[in-house]
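Quick notes on the structure that follows.
Note that this complex is displayed minus one protein chain, with the remaining chains in position.
Naming follows writing order (A, B, C, D and E), and every chain is counted from residue 1.
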Amino acid sequence: MSGVVVQNIARADLATIDGLAHCGVATVHEAQGRIGLMAPYLRPIYAGSRIAGSAVTISAPPGDNWMVHVAIEQLQAGDILVIAPTSPCEDGYFGDLLATSAAARGCRGLIINAGVRDVRDLTEMGFPVWSKCISAQGTIKASLGSVNVPVVCAGAAVHPGDVVVADDDGVCIVPRPHAADVLAKAQAREANETTKRARLAAGELGLDLYKMREKLAEMGLKYG
Amino acid sequence: MSGVVVQNIARADLATIDGLAHCGVATVHEAQGRIGLMAPYLRPIYAGSRIAGSAVTISAPPGDNWMVHVAIEQLQAGDILVIAPTSPCEDGYFGDLLATSAAARGCRGLIINAGVRDVRDLTEMGFPVWSKCISAQGTIKASLGSVNVPVVCAGAAVHPGDVVVADDDGVCIVPRPHAADVLAKAQAREANETTKRARLAAGELGLDLYKMREKLAEMGLKYG
Amino acid sequence: MSGVVVQNIARADLATIDGLAHCGVATVHEAQGRIGLMAPYLRPIYAGSRIAGSAVTISAPPGDNWMVHVAIEQLQAGDILVIAPTSPCEDGYFGDLLATSAAARGCRGLIINAGVRDVRDLTEMGFPVWSKCISAQGTIKASLGSVNVPVVCAGAAVHPGDVVVADDDGVCIVPRPHAADVLAKAQAREANETTKRARLAAGELGLDLYKMREKLAEMGLKYG
Amino acid sequence: MSGVVVQNIARADLATIDGLAHCGVATVHEAQGRIGLMAPYLRPIYAGSRIAGSAVTISAPPGDNWMVHVAIEQLQAGDILVIAPTSPCEDGYFGDLLATSAAARGCRGLIINAGVRDVRDLTEMGFPVWSKCISAQGTIKASLGSVNVPVVCAGAAVHPGDVVVADDDGVCIVPRPHAADVLAKAQAREANETTKRARLAAGELGLDLYKMREKLAEMGLKYG
Amino acid sequence: MSGVVVQNIARADLATIDGLAHCGVATVHEAQGRIGLMAPYLRPIYAGSRIAGSAVTISAPPGDNWMVHVAIEQLQAGDILVIAPTSPCEDGYFGDLLATSAAARGCRGLIINAGVRDVRDLTEMGFPVWSKCISAQGTIKASLGSVNVPVVCAGAAVHPGDVVVADDDGVCIVPRPHAADVLAKAQAREANETTKRARLAAGELGLDLYKMREKLAEMGLKYG
Partner (left out) sequence: MSGVVVQNIARADLATIDGLAHCGVATVHEAQGRIGLMAPYLRPIYAGSRIAGSAVTISAPPGDNWMVHVAIEQLQAGDILVIAPTSPCEDGYFGDLLATSAAARGCRGLIINAGVRDVRDLTEMGFPVWSKCISAQGTIKASLGSVNVPVVCAGAAVHPGDVVVADDDGVCIVPRPHAADVLAKAQAREANETTKRARLAAGELGLDLYKMREKLAEMGLKYG
């Protein structure tokens, strides 16, 4: 099943994608029913990025980054590369040259369940990466993988064209068909939270704001 | 034994607490005989904080943060929340709304043997957290736990009202009854270190400063 | 075999060492045939350092930093301490006093397959450390180890006087006899990469730049 | 998306399933192109089992095994339970009472990306389990999950009715539509291996059997 | 606070202890409200043991087993050694000579948050051990620790004289004052489970046995 490059994938519209980026991972994840989160061992190489984009997926052999070159040709502005090795790997698949090439095509960042290198350069370029580790260990170009096939990356199922949302809290996948609906729910949550934040900041307790006291008493909570 | 909220706990005086914060974790840990350190996998969400406060403890079910709301009502200015799940968990129990509420009551920070989220907001607020991981995964409000009971958090035993000291080196617990004594010892260490630092900076060797040469020779150290 | 301090070790010349630092870990590692990299769990305590130096090695018992004092006397300007505990350990062997003493002798940094502490002070001093973890847990001075003997540190074999290169991508060991040759190869790689970077930035694809299309087709890659 | 129980799922026929069990995980995984393997941290609670069955999947909240009771009603003879918590969890979701109930319905075993308990009883019953860990920590029955929905379990995507193959080498998922084809390929591999095994046992070298010498020389392998 | 040996500790009576061993870890842990479980990374060196005994605790420096000799003198028949290093350690503190000595005093086994060695000999002797790892790495006898002081071992608080229950499911600590009460509750659970096991084995569903259907419907579970 490897050795395939799917060239035409559907993408969500950029307004929806950008709206999801603005909401952030925690809100989006809640809004879509707490699914689609990648494992928390994926960490950003620098703090402060908040991006969303369409997934261009790569299923790659361990220690072999040949398919990344293939995938870059498939990138459109607003895309995010998602690399899932076929077995556990910590090698540095991606560095400043690939980032330069991807950025030239409008790629917004990289999610990789393996390692990345040249992180100082990537940081200076402002090319954000969420990775399993940082490793200078290079890779080879000997075996085929596939581009734009469904993958499992860091515990989350990703289809090409799904919306990837990533920030300091992690990485969440929104299936493309649900993107608009999830955005609407995420924005509703945000509006709701603004009010609550103000009341909590003013000293009101969550116990009162969320009317929890009665339920807690009923459950048997005892104050001593 | 869960479902209990202890409302009146003894706390150390704030001058002692603030003194311990000033000394920092490494010095305090040495001063009290190298006990009370939490496991080093607890890491701050941002660098540079150095705090101390009285522990308000939470024993919480995995993936359930209901008791955090209960605990916030118990907070006084100068307190630090300490959350210990009853089984290993990486969910994000705590985010910017809870931080807003806790900060409104004078809480100085959070220690949690689980995950935290909204870390960009928490960083902007200056609300420091030491956690096992960062995760956008939310929690539910379905089961009781307890507030202000003794817990084991990241390998350290914590009683409510113990002094929590936390900085970039980690988190250390000073039992409340020993706080003043430990502060005195920590300050003595600091004074002592200032002199040593100057001598070492001037090029004097630790071998001479600490008079180690004779003992090393006696133990059989050979120079070749 | 412990209890030995080797005093006279050969070192590479500083121009070579400084050249390797300038190339950085990823380039040096590639240039010497992808060997000598330490495990990626070693991380810098702060981002942005890029150093190289001659290894002064320490084989130390777990939880015992006595030999660090012994090793500091052996330091020359341009050296880097490499500490390898004889069994897995996370204790904080090294803090600001030792760093002050090492820096006074011209030491450029520390590589340690264990813990470090006082990281805020070390950061302020600009003394870079790559470590397995950060831990306030102190160590004792009870048992001998050895200085300037061959060690295995975080998966890499290190001989005293080997060149240590370290930056945000990790730590790589260049055997001293190969240092000049590796530097030449690393500089050739750098020159080569500058051209490629410009072409990739201009939008040329790696598929074309590296002439990969024919080989991929031959291997059976299918576009759909 | 939780709170759903899908009752009618398609299953592969038992002859195909049993054929896959006989081939074993390593052969089946090769035969289907090296995809579908769960992470190797899943280990059997006792050695020597080799099973296959139709996946009845459970998406469960962390620390909550209520849906296991719901799923057991959906079990048919020849099925295997596959439990994927929605966030990382090590609690013991499953013990001897649930195994008794599942076995009474013909369930062949359990795959769980979390903990299991009563392992001595399960071993005596001959009820095989592949789990992330063994833990006596119990779970609650407070929140809904879903049964027979697609899940990601230990890094592998699983659809209800897919064939689960498990033995001492791990756990592999064969998508139901491919099961017969994969079986044919796996059996072909087995036949092929029998001959090779005999030749290798007789002392013939793989270098000759697989005609590798020429290719290795061409690649530049040097004997010294 | 180290360097102390407490000689007179209270112990639970042996009938209670033996009753708890018979119930096993999972049942005892449930009976006392799901507290006191050690982390599941502690594993038995061989399967099939089920023991209980009074904790004789050891707080030991990393890589130093001197206090084990001191603790052995404090052992009485029916005791279990509990070793908690003061910082993370994987060395093999304990082997066949110490086991021979401990067994000669009636010790029933060892719980250690570190390594053990000579496991083939220990298995042949039938001396059960629950440990973090198996390691041939020896330890030294250079520093004091303490015997029969409160410790935290693998995440559980242990006081000397507490009842340790250990089997293939892990290790649970029952505070001595609660031992008789916990035993009564554990035995009640066991009686209750016997009936349920028979009904489940006969094919009755947990959904009916525990009357879950109505609650699930009320929560919104949907069958499709």
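We take it that a contact is a pair of C-beta atoms (placed from the backbone, for glycine too) under 8 Å apart; a residue touches a chain by one contact, two chains touch by 3 or more.
Fair warning: this is a prediction, and the values are worked out from it, not measured in the lab.
S.K.: Identify the visible chains that the left-out chain touches across the whole complex.
M.R.: Contacts of the omitted chain with visible chains: A, C, D, E.
S.K.: Of A:89, A:147 or A:164, which residue touches the hidden chain?
M.R.: Only one listed residue reaches the unshown chain, and that is A:89.
S.K.: Looking at the full complex, which residue from A:125, A:140, A:184 or A:202 touches the chain that isn't shown here?
M.R.: A:140
S.K.: Out of C:48, C:106, C:126 or C:155, which touches the unshown chain?
M.R.: Once the missing chain is taken into account, the touching residue is C:155.
S.K.: Using the definition of touch stated at the top, determine which of E:44, E:62 or E:115 touches the missing chain.
M.R.: E:115
S.K.: Pick out the residues on chain A that sit against the missing chain.
M.R.: 61-63, 86-91, 135, 137, 140, 142-143
S.K.: Could you list which residues of chain D touch the chain missing from the display?
M.R.: These residues of chain D touch the chain that is not shown: 24-26, 29-30, 34, 37, 40-41, 43, 47-48, 50, 167-170, 172, 193, 196-197, 200-203, 205-207, 210, 212, 216, 219-224.
S.K.: Considering the whole complex rather than only what is displayed, give the residues of chain C touching the chain that is not shown.
M.R.: Touch set of chain C with respect to the missing chain: 1-2, 32-35, 37, 39-40, 86-88, 150, 152, 155-157.
Keep this in mind: only the chains that are shown with their structure count from here on.
S.K.: Starting at chain A, how many touching-chain steps does it take at least to reach chain E?
M.R.: Steps on the shortest route: 2.
S.K.: If you apply the touch rule, which chains end up adjacent to both chain A and chain B?
M.R.: The common neighbours are C, D.
S.K.: Which chain pair shares more contacting C-beta pairs: C-E, or A-C?
M.R.: Of the two interfaces, C-E and A-C, more C-beta pairs touch across A-C.
S.K.: How far is the middle of chain D from the middle of chain E, if each middle is the mean of its Cα atoms, in Å?
M.R.: 31
S.K.: I'd like to verify one number: the distance from the centre of chain B to the centre of chain E, where each centre is the average of its C-alpha atoms, in whole angstrom.
M.R.: So the centre of chain B lies 28 Å away from the centre of chain E.
S.K.: Touching two or more other chains, which residues of chain E qualify?
M.R.: Residue numbers touching two or more other chains: 34, 37, 86-88.
S.K.: Answer with line, ring, star, complete or other to describe the graph linking chains that touch.
M.R.: Other.
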